[in-house]
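Below, a portion of the complex is reproduced, with chain positions unchanged.
Labels for the chains are A and B, by order of writing; each one numbers its residues from 1.
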Amino acid sequence: MNSLELFTVNNLWMLVATILVFIMHLGFSALETGLTRTKNTVNILFKNVSIISIGILTYALCGFNLMYPGDFSFGQFFGFAGWGLNVPVGNAGLIEYANGQYTYYTDFIFQAMFAATAATIVSGAVAERIKLNSFLLFSFLYVAFVYPIAGSWKWGGGFLHQMGFYDFAGSTLVHSVGGWAALICAYLLGPRIGKYTKVGLKPIMGHNMPLAAIGVFLLWFGWYGFNGGSVLSADPGAVSYVFVTTSLSAAAGIVGSLLTSIFYLKTNDLSMILNGTLAGLVGITAGADVISPMNAIYIGFISGILVVFSIIFFDKIKIDDPVGAISVHLVCGIWGTLAVGIFSTSYSFVIQLIGILSYGFFSSLSAFLIFYTIKVLIGVRVTEEEEIIGLDIAEHEMESYSGFQIFTVE
Amino acid sequence: MKLIIAIVQPEELPEIKEELLKRKIFKFTVSNALGQGKEIPLQEVYRGIAHEITLLKKVRLEIAVNDDYVDAAVEAICKVANKYQEKGRGKIFILPIEECIRIRTNEKGKEAIG
């Protein structure tokens, strides 16, 4: 077991990482708000503030004990250590809890910050047309049950862990779990009015590019905690290595999307390189500790290319994702997880694929069942009139930019 | 020559544009405005205080046309707005124009308007 000193510094890093993951929620809020219209701004902010609350509270209620059940009840698929926090007393919750890496409380709060992320990913994809209550209900159920159960399969020591599936910080466990739900919900919701018209595709422009850029920078900032914290200690070699691969992949993601934008789209599309940055980050997340710096650059670069084509693809099949959440989190999440099997000799491509499929199956099925049930019971989409007037007025009776003159057409 | 000023709902603009084009009216000017009319006021709440917004968002169209296009323009606008049978569909005002000048060419009158 580590010395008290090492325990303290390890734990400190995990706490700092927690804060960094926390601020990613501001990143998501800003990005989603920036890439949608003024008339839905209050709504998006409201959802994002609520989600972080739902995430933390449900994780305390049951999520933590579903994700790290200790013993499984159904094979290695499901286990539950009971409601609420079971704080081990004395040193068992402190230095002994994880051999001097972090305390019980640190473990809980670090993981809790991750949990809310999955729901936030969905938030962007369904923006500008989902009913507030239905969204909050969906998030509640998804974060409280689906995310932690899925998580237990690998991080909780479940069957995928046993098989040797590898996902360092959650390209699959967090990003694609959120991404699948985003895909299913966006599909069930249908596109925003005016996006896919008889005369073809029409862009619905985001209203605040500085806000979107703030979002991406803060997400990158927080990602150092997301990936760096996933080392689960302050081990100098490991954490600094993860910092380097993470940075290189993000930087390469920018280059990848930049070149694709210039050569394929023939323009310098800011929203694309913003997504490309995130693509690079999601792509490296599964293997940040095992991928070489050079390969990190490849992975990020490919992620950056992939995300642009993916965004175009989803528009082609008329799945309307205002912020590119599906392309960033699902597509690059899958790619990043596969990349571990490709670039690292220690992990098997096939097992990575099995992991991806297992998560895909479970996440999308759960998302479908939950969202479809909500759709049938209380509906998921606002009325056409509400959508046109905007959710800020329709759901919140409030404007986001009072005093500013805003032109709502074209 | 007449100046047609129409106050319409913002969301109708794209359709109105199409209808005008169909009727060979290619030029117009748009600005945004707030209108108070018979429409039901919007309810807003901020920090526990409710208030009514009676000045609602409108779009203001200005279309200068020769006399023989007036009916077509009016009809185009009404067609779109009439779909909805609610209050607050707006108004059209027709004003006389004495002279019209195309700045680029200094053309005047009927020639200049289109």
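As a working rule, a contact is a pair of C-beta atoms (placed from the backbone, for glycine too) under 8 Å apart; a residue touches a chain by one contact, two chains touch by 3 or more.
Keep in mind that this is a model prediction, so the values were computed, not measured.
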| item | value |
| --- | --- |
| Whole-file subunit formula (labels as shown) | A x3, B x3 |
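The rule is simple: only the chains that are shown with their structure count from here on.
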| item | value |
| --- | --- |
| Euclidean distance of C-alpha centroids - subunit A vs subunit B, Å | 45 |
| Contact set on subunit A toward subunit B in their complex | 388, 393, 397-399, 405, 407-410 |
| Touch list for subunit B against partner subunit A, complex | 10-11, 13-14, 32, 42-46, 50, 57, 59 |
